[in-house]
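Heads up, one of the protein chains got dropped from this complex, but the rest are sitting where they should.
Then we have chain A:
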Amino acid sequence: MTHAIEARGLMKSYGDVRVLRGVDITVSGGSVFALLGPNGAGKTTTVRILATLLKADAGRARVVGHDVVAERSRVRRSISLTGQYAALDEQQTGIENLRMMARLSGLNRAGARSRTAELLQRFELTEAAGRRVSTYSGGMRRRLDMAASLVAEPSVLFLDEPTTGLDPRSRMDVWTIVTELAGSGVTVFLTTQYLEEADRLADRIALIDGGRIVAEGTAAELKRQAAGERLDLTLADAQAYEQVAARLGPGIARRDPSRLLLGVPTTGKAHDVRALLDAVDPESRLVERFAVHRASLDDVFLALTGHPSAKEPGHV
């Protein structure tokens, strides 16, 4: 099977600032892929390169089988982009914005009219369709923006931070739309700063930080990577710490010598925990205390990037 999106070694610098330092991404057709990362990680830059809007300094990318540089026009015919900031004319009405996009995507007048009506209906904007966008709420704007990117029925849809700045209700609307699109076979590539969003929507998640993909996999795989469940052992003294560390070898998920603490991945089942304790401390002298933690994606984020992820919006 050919992949919907395939990027290898993407690099991009602005002056001395190295924004992307070799980004590899593979997205299979019909799936939802989330690029998760904090502010300034390089999400928008990656999306713009994949959507043919920006040229990478090095590396190559293919979208729906076509090179994003050499076969730019062919790629553009199959993709659509909803940028981080609304790409709408404030002084045109919803209907006018959509018809314009429909015409630009190659539909004739009648086709543009019926496609517009259909999208307005689907995005619950029929009532507001005759009003100028400048009078729309943030959620309505986002819905219209997404509708605008669907006029051409793309097979790959890029959504750059589709829910940033939306209230919880509008976020749910966007999530529903993404889920429906995925159900209809569209490949969705979205970026987000929110773990919950990636976890909810995406089949696969890549963590980007400082212009590099630091982890990639399904939500479950990522959680496992940072120890799905983690057994934290507090050792009796420095000598015990060294001894247990040596016995555990490379399987250690967390080291904190100052607190004499070692963390190892575990299933969390009593049988497994007992077996593990027996293995590292057969005489019951080295381990003083233990605790089992359920790892969250937050743990993954922290473990892999060294800093916490953004907090969810909407609680202010």
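In this text, a residue touches a chain if its C-beta (ideal position, glycine included) is under 8 Å from a C-beta of that chain, and two chains touch if they have at least 3 such contacts; residues count from 1.
Throughout what follows, contacts and distances are computed from a predicted model.
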Missing subunit (named according to UniProt) among the choices "Transport permease protein", "Acetolactate synthase small subunit", "Nitrite/sulfite reductase" or "Ring-1,2-phenylacetyl-CoA epoxidase subunit PaaB": "Transport permease protein"
Omitted-chain contact residue, chosen from A:K55, A:R255 or A:R294: A:K55
Which residue of A:A41, A:I79 or A:L262 touches the chain not shown here: A:I79
Missing-partner contacts on chain A, residue numbers: 48, 51-55, 73, 76-77, 79-81, 83-89, 91-92, 96, 100-101, 103-105, 132, 148-149, 152
